[in-house]
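Below is one structure; the comments refer to it alone.
A single protein chain has been omitted; all remaining protein chains appear in their positions.
Note that the chains take the letters A and B in the order they are written out, and that residue 1 is the start of every chain.
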Amino acid sequence: MSNVELKTKLLEDIKAQFGDKILSAKINYDMPQVEIDPEIHGEIHKWLKDHPEWQFNHFTDITGVDYLGKRDDSERFEVIVHLHSLSKNIRVRTKTRTGGENPEVQSLINVYIGSTWTEREVYDMYGIKFTDHPRMTRLLNPDDFEGHPLRKDFPVKGLHRGSFPKGVVINNKRREPQVTRQTRPKPADQMLPRTPVEQQRAPLREDGGDA
Amino acid sequence: MLKHVIDQAIVEEYPGNKDLYDLNLGPAHPATHGIFDNRCKLDGERIIEVEGHIGYCHRSFEKLSEHYTYNQVITITDRMNYVSSMANNIGWVLTAEKLLGIEVPKLVQYVRVIIFEINRIIDHLVCNGILGVDAGAYTGFLYFFELREDIYQMFDKMVGARLTTNFGRVGGLDRPLYPDFQKDVLAWLEPVRKTMKEFHILLTRNRIFIDRCKDVSAISAERALEYGFSGPNLRATGVKYDLRKDEPYSSYEDFDFDVPVGSTGDIYDRYMVRMIEMEQSVRIIEQAAKNLPDGPHHADVPEIYLPEKKDVYSNMEAMIRHFKIIMHGICPPEGEVYQAVEAPNGELGFYCVSDGGPNPYRLHFRSPCLYFYQSVEELLKDGLIADAILTLSSLNAIAGELER
Partner (left out) sequence: MGLEKVEWPGGEALITKSSEFIGWARKYSAWPMPYATACCGIEYMATMASHYDQGRFGWERPSFSPRQADLMIVIGTICIKMAPVLKRIYEQMADPRYVIAMGACASCGGMFDTYSVVQGVDTLFPVDIYVPGCPPRPETLILAYTKLQEQIQHTRLEGLG
């Protein structure tokens, strides 16, 4: 079976199993891709993993995309999962739309343990909550970070430029440059007596400091 | 809340040991490489519970790349896995070329293979050298770094930089090869072979090293796949998965090489897989460098690849193209593409969404490190604290790539 036929068969198998829950299925740049109803997000991945023929047992990737302004607010986010089947050596991509005030998607932690941290990353970056995840906290940014950086309405430089986590005292003064530091004038009575050679030599600087 | 639950569970499980010792293995621990925070609970020397924290080197590559043009993103990929930066450059350039549908000449593909394999060697050199340092064998590191220094000098001649190479452009190489490239590459292989032999004598059959590494932090193939392992760490568990064989890119199908696999997935297997991979890389480089074809150093895509400088000054069309590429950037068609390459650490994937504009609408780096590093909570558990250090360095997680 050639590669393209294999991919077409995979898409047909998925459509036959889930029917109208599959919103679209096509081959996108040589990658089989299915858009799914959020309801079956957990179910379809479990099916793909446990299927005796396909065996998508290699967890590849989970990430998100924000389509702010391009789509309705209720479905602005897309959660994208890439899976790989070692036995057939093909990949598949699933897309789940979500959005609204509190975007939520089912967690895959019971199917693929590898989604433990990566789902936390998606939550950190987009604010998409994964239900049934035991530790839905930020992964990369500090816990008291404000906003979700990869949303399109988040500025690159952050909401609070130059702010630090609690407990960090910001250094407002720079260290004095080296030259002034060596030649800082001292009161005359604190100066060391000059050696015979130095007395012959003219001071290098007017303020009497050493070079 | 969670901390409280864990504390409670530990007290129930180890009623005699209520005074577990808390150790923060990181983010600035003297014995670890890279800035990862592993909060361990210790019962004597034994690790009872680990909680991994990352994000100490999160530099927001993905956000930045949404504001960069396709060629500017190459500078970001330099800084991802900085031990083998050219491998990332090539991975991204291949992704952009897939999106644009460009076929590059054979010479470019072969040069990319050579550079890729050189980077694999120098990455594995650092990993295994540091593994030796952590096991108490500092000498190997000094031997290995001498090789890196040699190859840095070649990179310097080739692209003008040592570490952040910014190699390649969308559509070809950034400049023609320098005249002695072939000779330099072949001459470098001899010291590699010699040093590998010395390193084998130093470590591979070293009783202390074997005792430290055998059966430590082993993981089963099934579990590793579920975590999303790839690269040498996955092959050490016995899964023969190598993108160079399974999804050949850049003419990898032309070369004859073997993929080493381990059996138990412990530290020693990871070490051996890396050592043998280096030998195979030497084979690939030799085949590619000896059969280096002639031809142009870029594809014939005038609207994507910058024209030569002398044409820009003398030819009006070339000047207009130069202006358009610099000012407007490259605009690929709408679409989304996933391209994975077998980077030294594993499957380095680029998921790029284009909306037809000059910047990627969304660019996600599938870093191999993140997927295998999340297993430390499982790997370190019930091990000794001294083994934890070896485990962390044998996984070879690179902070810049892990946290992006």
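Keep in mind that, in the parts below, a contact is a pair of C-beta atoms (placed from the backbone, for glycine too) under 8 Å apart; a residue touches a chain by one contact, two chains touch by 3 or more.
Source: prediction; values computed, not measured.
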Which residue, B:R39, B:R59 or B:R223, contacts the hidden chain when the whole complex is considered? B:R59
Where subunit B meets the chain that is not shown, the residues are 27-28, 30-31, 35, 55-60, 63-64, 75, 78-79, 82-83, 126, 141-142, 145-146, 148-149, 152, 162-164, 399-400
Identify the residues of subunit A touching the omitted chain, counting contacts across the whole complex. 140-142, 149, 154-159, 162-165, 167-171, 173-175, 178, 181-182, 192, 195-198, 210
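Keep this in mind: only the chains that are shown with their structure count from here on.
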Subunit A to subunit B: how many Å between their CA centres? 18
In the complex with subunit A, residue positions of subunit B that touch it: 2, 52, 54-55, 58, 60, 62-64, 67, 98-99, 222-223, 225-228, 239, 241, 246-247, 335-338, 340, 347, 349, 351, 353, 355, 361-362, 364, 366, 370-371, 373-374, 403
Using the touch rule from the top, collect the residues of subunit A that touch subunit B in their complex. 28-29, 31, 57-61, 63, 65-66, 70, 80, 82, 86, 89, 91, 93, 112-114, 116-118, 121, 125, 134-135, 138-142, 149-150, 154, 156
